Structure formats: C-alpha cells, structure tokens
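Here's the structure we're looking at; comments come further down.
This view holds just a subset of the chains, kept in their places.
When the chains are written out, they are named A and B in that same order, and each has its own residue count from 1.
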Amino acid sequence: MDSDVSDWWSTSIIDMEPGKINLRGHPVQDLIGNVTFPQMIWLMTRGELPSDEQARLFECALVSAVDHGPQAPSIATARMAVTCGLGLNGAMASAVNMLDDVHGGAGEQAVELYGWAYDAVKNHVPIERAVADAVERWRTERSKFIPGFGHRFHKPEDPRAPRLLSLVDQAVKDGIVDGDYASIGRLVQKHLNEEKGRPVPMNIDGATAIIYAELGFAGPLARGLFCLSRSVGILSHAWEQMNQGGRNKGPTPPHYFWTYTGPKNP
Amino acid sequence: MDSDVSDWWSTSIIDMEPGKINLRGHPVQDLIGNVTFPQMIWLMTRGELPSDEQARLFECALVSAVDHGPQAPSIATARMAVTCGLGLNGAMASAVNMLDDVHGGAGEQAVELYGWAYDAVKNHVPIERAVADAVERWRTERSKFIPGFGHRFHKPEDPRAPRLLSLVDQAVKDGIVDGDYASIGRLVQKHLNEEKGRPVPMNIDGATAIIYAELGFAGPLARGLFCLSRSVGILSHAWEQMNQGGRNKGPTPPHYFWTYTGPKNP
C-alpha cells in the first residue's frame, strides 16, 4: 500500500482496526456507559475529557437552544421537508444548512466580539473601554448588528439568558470558570442599554457564547454546537410533522398565495 | 388576525409568548440546569421526561455512534465540505444528508425487523419461529441485507455491540426495560450464525436499535437519533479539517485520478 494514499486523510480523532475503535485514544467500549453525551461531545471536538463540573455547565448551553418554533426558518424547513418526501436525515440536513451566518452565526460572532474585549483587558485596557472599543470595532468592520443582544420577539427579555447567566455565576463561585467573559457580556449589555436609552437584553446567543468562551471553546465551535443543539428541535418538529402528514406543505395557507410585483405585459 | 394563518403551522412541542418559551409544557428556564441533554432530547422527541435510569441507557446509545472515521461517506463529505469553503453548519448539513437508507437507515430498519418478531411473540408465536419468520419476511419484502448484523470491517465483532448489550442486560436486571428486544436481537444473530455457519455478529445499528426499541422509540426516530449522534463526529472532523486547512480536497491524492472507461472517439 502506498503511504501517500493512507496519508491523504489523517485525523487525531479516531483510530480503528478490525474490532477496535479508539476515540481520542479511548476505547469506545470504555466510553459507552461511563461518559455522558456532553462529555463525549467535548472529548470529540477538543481531544480531552472535561471534568464533571465543566460538562454540567456545557450541558446547560446544549439544553437551552434546542428550539424556537416553526417561525424559525430552520424549523419551518424541516417540517416542509418531510412533506416533500424526505426522511429524517434529509429534513435535518436541509434545516441545519439554514443555520448560516444570520440564523446560526450569532453565537460564533459573540465569542469573537467578547474575545476582542478579553484580549484588550489582558493588555491592560480598562474593561469598560475594552468593551466599548470592541462594539465600535464590530460596527466598523462587521455589521450594525451586535451579535448576541436584542430580540425581535422576546421583550423585555429572553428567558433563557438570565437563567444561563445565573448558572455561570454559580460556576464562577464554584471555581469552575473565571467569569471574565460573563463580565464582558454584561458590560456589552450595559453599554448597549446606555447607548440606546432602552434595554437591549442579552439573548440566547449572547448567553451561550459566554458559556462556550468561559469553557475555552473556539468561536466556530459555538456555531457547530448550536447546530447540534438545534438539531434536537429540528428532529422533533420533523418527526411531529411526519405524524401530522401533509404533502408539499407550503409556507402559508394555500389560498393566500403571494403578491406579484412584476410587469403585466413585458 | 385570521385564525387559518395561525392554524397553518401547529405543534405540541413549543409554546411561546414574548418572554416565555415552554417546551412540551415546561418553561425552558426550568429545564436548563435541571435536565440532562439526553433527557431534553427524549422530552422533545416524545413529549415526556424519562426517568434518570431510562435516560442513562438512552445516553449509551447516543454516545456509541458518534464516529466511524474518514472512510465513512458522511465524515469524508464533512471534511471535503470545509475545504470547499462551507462553514460548520453547511458541512454538518452536507454530511447528515448522507445518512440515508444505506448509510443511516440500518437502525430504523432493525427496529422494524425486531418489531415484526415482537408482534408475533405477543400473538403467541414461539420466539425462535417469530425471529426466523421476520428474517425471511425481510428478505422477501425488503432486501437481502439484514439490518444490524455483520460488518465489512469489524471482524470478529464490533466492539460497541457487546458493550451496549451488557448495559441492556444490566437495565433488565434493574427493571428499567423488559429485555424482549434484546432477546429477539440475540436470536436474530443466532439464526444468522446458524444459517451461514459462521459468525454474523450484531453491529452498532443492531445494538442501538435494541436500546431504542426497549425504550419505546419509534423506528424512524432510531434514524433521527443516529443522525444526532453522528453529528458529533461530523462536527469534530469538520472542525479538525478546518484547522488542517486545504482547498478543494478531493477523495484521493490528486495524482491518482480515476479510471476512464468511456469511448475514445464517439
């Protein structure tokens, strides 16, 4: 066997021989029944097992983001997909594809935004200044939308964010995480509130980003982990729609149709 | 507001108002930090919370199937995807789409196969006869491939299957599940071994199907849950490839190319 072929695909994740499957060096049979699913997710994405306490905080983020209802494009897509004839894998694929920069990228973006402030603080910039600079830089370099804050529907606040923050606070007290990103996140909210003169509350993405950043996850993984979490709701809705039946279900009741805005006679 | 529009999408999964997100009737903030991720998956897909013991057995199945390496089309697709420029959501979508009937359907199919035998036993057919009939019916109505048994790579056996079976046995002893599907699964293996005159060992799909069936999951959910589980490996490999870099990575080293079998001069 030419080594260049075996070298073409290389991975530090999985080692296999007939009868042997090692994941990150652990025989799979030693993991099954001994690690939780969140621990397994952490091990697979990062290479080492988390402590039980780290895994518990991590689990809170995974639990929190599973669903936001059929008005979310991802969930609507999953439900339409099964009425088009797709199986659950196809429905999940179609729906997870939707979790791109706008629908699924806010967590990743918030980790990055927080990271800018975090790095500045490490370089002795006062934290409030670091936060204000990071927000300003985001607007200049990226977008007017500050990721992780504000919600078009949940007013005055997204019920998941304060709950997640209180769990982070507890983890700080327990010495599990440092709390630097929680401080930064709260200051971003304070900064935005003052700017706007009204509450711009932290949303689910802003809160889960704090957890992922506190636990040392890289920004892109915040998106990937959101995809994993939301896959639970996607699967649930696809399965419910499968049981409801329906064929070629469109977005609105059929008799509403759409507005035609083009020429009558070209 | 016309009620027919609000009725067009209906769900028993999620209830929302501004500031309120209830999942299967539970305020989301009461779930976060209080239920495990596997319990949440169970709640979302089935509508009620499992006991801790049920959730632990369920978790074993989720942990067991996360990865099978870059030779699996799903994993290879995820890795190629990021070298084509896709983000993690797109890589996960592309890869999960691959988990169709052949690559991801064996668990669902095994639940169905076991179910045929189970129903016959409930109708007083002796269990060995019920199993033989189910296998025969599968071959007649579906395929020569008996789902959940045999492995082209793991010989003499897939290390995940006996580990999962031993955990089911423990759960039977502990009164968590009945063990009927475990008996049926083992008899399918015995039947195939005798037919072939050589071991045709139960594989990961045959074993997880026992767990899902023992816990009362419908067949199609076995596929959906496999998609969730394998999404972990997919995410991990996509992320590793993203860190390795590469652009437009093809399946084999570039200089190997392919075999052209068509006409020289049409």
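FYI, a contact is a pair of C-beta atoms (placed from the backbone, for glycine too) under 8 Å apart; a residue touches a chain by one contact, two chains touch by 3 or more.
Predicted, not measured: the structure shown is a model, and the values here were computed from it.
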item	value
Copy count for the complete homomeric assembly [2 present here]	4
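Assume only the chains that are shown with their structure count from here on.
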item	value
CA centroid of chain A to CA centroid of chain B, Å	23
Residue ranges of chain B touching chain A (in the complex, touch as defined)	4-5, 7-14, 16, 18-21, 23, 27-29, 31-33, 35-38, 40-41, 44-45, 59-60, 62-64, 66-71, 76, 79, 87-90, 92-101, 104-105, 153-160, 162-164, 167, 220-221, 223-225, 227-228, 231-233, 235-240, 242, 244, 252-253, 256
